[in-house]
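Omission of a single protein chain aside, the complex is shown with its protein chains in their original locations.
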Amino acid sequence: MTEPAFSLSGITKSFGGVRALVRGELELFAGEVTALVGENGAGKSTLVKIMTGVYQADSGAIRLNGQPVHIGSAAAANRLGISAIHQEPVVFDDLSVAENIFITARPRRHGMVDWAQMYSRAAGILAELDPGIDPKMLARELGVAQKHLIQIARALSNEARIVIMDEPTAALSHREVEELFQIVQRLKREGRAILFITHKFEEIFALAERYAVFRDGAAVGSGLVCETDRSSLISMMVGRTVDQVFPKQEVPIGAPLLQVEALSRGEEFADVSFTLNGGEILGVYGLVGAGRSEVMQAIFGLHRPDSGRIALRGETLNIRSPGEAIAKGIAYLPEDRQSQGGILSASIGENIVLPCLSGISHRGFVNRRDEQALATRFIGELQIKTSSASQLLEELSGGNQQKVIIAKWLATNPQVMIMDEPTKGIDIGAKTAVYRLMGELVAKGLGIIMVSSELPEIMGMADRILVMRRGRLRACFSRADATPERIVAAATDA
Amino acid sequence: MSKALSSNYTPGLPIAWKKILLKWETLLGLAVIADFGLNTYLSPYFLNPWTLSDASFNFTEQAIVALPMALLIIAGEIDISVGSTIALCSVAMGLAAKAGFATPWLVGLGIFTGFLAGCFNGFLVTRLRVPSIVATIGTLTLFRGIAYALVGNGVLKSYQPDFAYFGQGYVIGPVSFEVTLFAFLALVFAVALHKSVIGRRIFAIGANPVASRLSGIPVERYKFWIFALLGATAGLASILLTSRLGSTRPSIATGWELSIITMVILGGVSINGGQGSILGVVLAALFIGLVTFGLSLLNFPGIVLGIVTGTLLIGVVAISSALGQSGRRRRS
Partner (left out) sequence: MLKSLFLRAPAVTGLSLLIIALLLSVSIAFPPFLDPVNLKSAFDDTALLMMMAVGEMFVLLTRSVDLSVAANAALTGMVVALFNAKYPGAGILPVLLISLVMGSALGAFNGLLVWKLRIPSIVVTLGTLSVFRGLVYIISGGAWVNSGQMSHAFLNLVRLPLLGINLLSWAGVLVAILAFLFLRYSLTGRNLYAVGNNPEAAAYAGIDAGRLQCVAFMLSGAIAGLSGYFWVARFGVAYTDVASGFELQVIAACVIGGVSISGGAGGVVGVILGALFLGIIKNALPVVGISPFFQLFISGMVITVAVALNSGTQRKTHGRHILESSKVTP
């Protein structure tokens, strides 16, 4: 057996007591693609950040061609020939395409940046990737897919021996994915070792020689792709059967609750129509950038739709702000709980009462006793692990933070709860708790719209599944009709 | 949401005591007392009620503007045009006085001019989305420029005798009108910020504007009205200052924005928004006032005070960022 080009063993990493990586093990081989799979929160991105020098591991060994190395900074990672293509394109909008490509190694002559050489070398690399991109263009003029290409060009330019691709296909169209695959094949032929992180199994079998599975911060399996199959990968990833993870309750579906008709807004989405019934969990699936969150934000009054109609229990709504949406009984749990959901520096109680302050106040003054009572009630009902309601939100674990933010919306007594990626970045135990809670809510007659990028979650929890692609609704499956293949096909088929 | 230096561990004290001791307001309070003692030591006349009353005049006007400024900074914005707003209001009143308007009209006009100036700032920031520091650098020049354009290097001093009361009058004994007004306003602002729904929302807006907006708070509307309130309060301060000086020059209150902002930051309000208390601002104002007076007892001019306040400002934020950052650090 050949020696790995790059290996990580026994890597651990904690953030303020939360263990993100317990046992990080990974081997990459020259000229081969290793697929890294795992659920959100499995520790993949932490691993990538350790490999690229953004974080330093608490313990463990890193070897490059058998030699122990220390990756003390991102600059050190560059020097060692480690290059990453991040999920969200990491580009500098106001710099030219060429400079973006050569950001870590601008060609120089006599110590001065050699622009002519930079432009010509960039043009050479871009000619193979996308001749339509002018190296002198500013990066802000590019689309998302082209920004990904910049990162790929970066890896090509600096002769990186280790190339990390973190879900590079998440925002790409079918054709763009094909092109990306060709580039990966080329990188392979050039003898580079590639780490390919993905959620899509077909990509693993199409591209990778090896796989590594992470779960809850630990490596739980690795080997040759040709010796495994989809179901064993899934069972390694999840570590339990689907029924255990998704405690789906059967709830009778009630009368139509929220009706959305022909909703359109600019280039974000067009002609979106659907109905949410009481007691129903409606799943909305799609790739990043498909326009799912934008539709939900329009329903919530954050942005006005250009046309279309929204009705709640048959009454047409004219919502101009989130405040009005909340008053009508619509709640929106945003995707990013730290930057959009809660106020980290405020207490649990202060967070929970924020949207319903007028309800617990008397003549404009906050009634502390009511606030305390409300917070204590939800801490009990949602089993939020905390010492008291006055503990700060930032001191809680991700799962408990999410529970607080759900509690904040429940405190407004909503009829419709829109949950945008409700379990993103929280551990399995907390996920199950959130799913249980969703079941309890619909049992009380609420309607839930669950926007999610995780297929198992959507299939495990939703009564019906809407699929969006490029701003339009492409398919609607009942729970019985939904198969992973059909859903993914509707979401990606170009 | 007070700014506790939470990671500083002092063993051997009950938790409640530690919390109180490490609170910024406590440290400020001790500093005020210490300086009070120092001033008493420096001058035998200091403890005279009339001396104390005199000492209060050099900071109350700025302290009054610091109150709404604290609200604005807590909400995540800043206004560096307040000094110019004061000048503009003073010029407006001076011209009106020259035209023969009576004192009540002048008072109304002063506050209203400030209110309009604040609305203009609020419009630039919330409607045109100019970053507040940039917008108010512009209006700082603009408002002062209008004041100069209207008066040139002239002096306006046709104020009626009764106008003098605001800046020179006393309510009871040595208790001046200015101090009484400041105490009243500080109480109102403290209750509004720390007890009311509005105050709660202001904190939320500063701490996380996106989450606040998603929680149904009309973020832009709140910011606009805080700008307007700050402008109106600057107008009020202008009345006091003009009345105390008895005349208007367009150069009046130059550089006040920096002293006022220093009071607010020294009072423990986070420049990043979302944290602070009115008590802290009041104590910081008292402290600066006492230090200024102490320096004048030692015959140092006001400019030397800048070294003290400047060092304090940096030192304070440095200490709190070095010690208390654990709670404020951005999560990865």
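Miscellaneous remarks
As written, the chains take the letters A and B, and residue 1 is the first residue of each chain.
Rule of thumb we're sticking to: a contact is a pair of C-beta atoms (placed from the backbone, for glycine too) under 8 Å apart; a residue touches a chain by one contact, two chains touch by 3 or more.
Since we're looking at a predicted model, the values are computed, not measured.
Listed residues B:N208, B:S243, B:S277 or B:T292: the one in touch with the omitted chain is B:N208.
Only one of B:L95, B:L142 or B:L245 touches the absent chain when the whole complex is considered: B:L142. In the complete complex, the residue from A:Q185, A:S232 or A:S339 that touches the missing chain is A:S339. Among the residues B:L30, B:A183, B:L298 or B:I314, only B:I314 touches the chain that is left out of the figure.
The chain not shown here is touched by just one of A:Q297, A:Q391, A:T423 or A:S452, and that residue is A:Q297. Residues of subunit A that touch the chain left out of view are 52-54, 73-78, 84, 86, 90-95, 99, 103-104, 106, 108, 111-113, 115, 140, 293-294, 297, 302-303, 339-340.
The set of subunit B residues touching the chain not shown comprises 76, 78, 124, 128-131, 133-135, 137-146, 148-149, 151-153, 208-211, 213, 250, 254-255, 258, 261-262, 265, 271-273, 301, 303-314, 317-318, 321-322, 325, 328, 330.
Criterion: only the chains that are shown with their structure count from here on.
The centroid of the Cα atoms in subunit A and the matching centroid in subunit B are 44 Å apart. Across the complex, subunit A meets subunit B through its residues 15, 55, 300, 302, 321-323, 325-327, 332, 334, 338-346, 350, 354-355, 357-358, 361, 364-366, 392, 394, 408. Within the complex, the subunit B residues that touch subunit A are 1, 195-198, 200-201, 203-204, 207-208, 210-218, 274-275, 327-328, 331-332.
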